[in-house]
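The structure is given below, and queries will be raised subsequently.
The other protein chains are all here in position, but one chain of the complex has been omitted.
Here is chain A:
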Amino acid sequence: MPMSEQYVLETRNLVKEFKGFVAVDDVNLKIRQGDIHALIGPNGAGKTTVFNLLTKFLIPTRGRILFKGQDITAMKSAAIARKGVVRSFQISAVFPHMTALENIRIALQSFEGNSFSFWQSGNRLNKLNERAMELLDAVGLTRYANTTTVELAYGRKRALELATTLAMEPELLLLDEPTQGMGTEDVNRVVELVRKAAEGRTVLMVEHNLGVVSKLCDRITVLAQGAVLTEGDYETVSADPRVREVYMGTDASGERGATTTETEA
């Protein structure tokens, strides 16, 4: 199929069943090259499960996953990451007892090919410092290079996580709620960071904050009860009465408009 060329990632009839419960129901995603693509939907819609399937933290019950037209359904998590599909996590995923610099170095190290060399001096990794500092600089963490991560404020941890993910030079960046639990100021910073990070790559993000989605995303897929409800750009999706319905529970007369949905802690 020549059409599939422009899609970085595709899922075909992706299904995940847990015992007696269908968490992801026949999902067909098509992520275009260069897009920032949002996956939204109410709690329990299966957004994070889709992420876990894409990165093989969960094994799909049925269906296929294609990355640049290549079937990666059978690949393992680590191999997918090295192919260029790198994810972040809902809970900030950092190595708490390493410094910010060391966090980034671990990501850079995975391309070095000496990670099994238990007889080599760790000083060999110092050559990664320069690139690591560049990445820290890009997210505004230069001052904290030598700070143990556990001591960083929440927003900075998320920035560090993003920098670590970027260190993998991903072609496709999967961000699981990058602004979760943040105040407005941090949210705006993350929006800028994601926008910068998205240059030259494709981003798929789960996001609750529809303000963020409206600012950032080229395309939106709405999930509800594990299935795709609708897809389109922000105007199309936000005008869709069914979307308002799943967000509001009943029909769309509530005063909490879809655009002001709160971030959840």
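In this text, a residue touches a chain if its C-beta (ideal position, glycine included) is under 8 Å from a C-beta of that chain, and two chains touch if they have at least 3 such contacts; residues count from 1.
Keep in mind that, in the parts below, contacts and distances are computed from a predicted model.
Colleague: Consult the UniProt record of the chain that does not appear here and report its protein name from "NADH dehydrogenase", "ABC-2 type transport system ATP-binding protein", "Heme exporter protein D" or "ABC transporter permease".
Modeller: Going by its UniProt entry, the chain not pictured is "ABC transporter permease".
Colleague: So which of A:I59, A:A78, A:A153 or A:A239 would be touching the chain we can't see?
Modeller: Checking each option in A:I59, A:A78, A:A153 or A:A239, the one touching the absent chain turns out to be A:A78.
Colleague: Check each of A:T73, A:N129, A:N188 or A:Q225 against the chain that is not shown and name the one that touches it.
Modeller: A:N129
Colleague: State which residues belonging to chain A touch the missing partner chain.
Modeller: Those residues of chain A that touch the unshown chain are 55, 57, 76-79, 81-82, 86-89, 93-98, 101-102, 105-107, 109-110, 112, 114-122, 124-126, 129-130, 133-134, 137, 142, 145-146, 164, 168.
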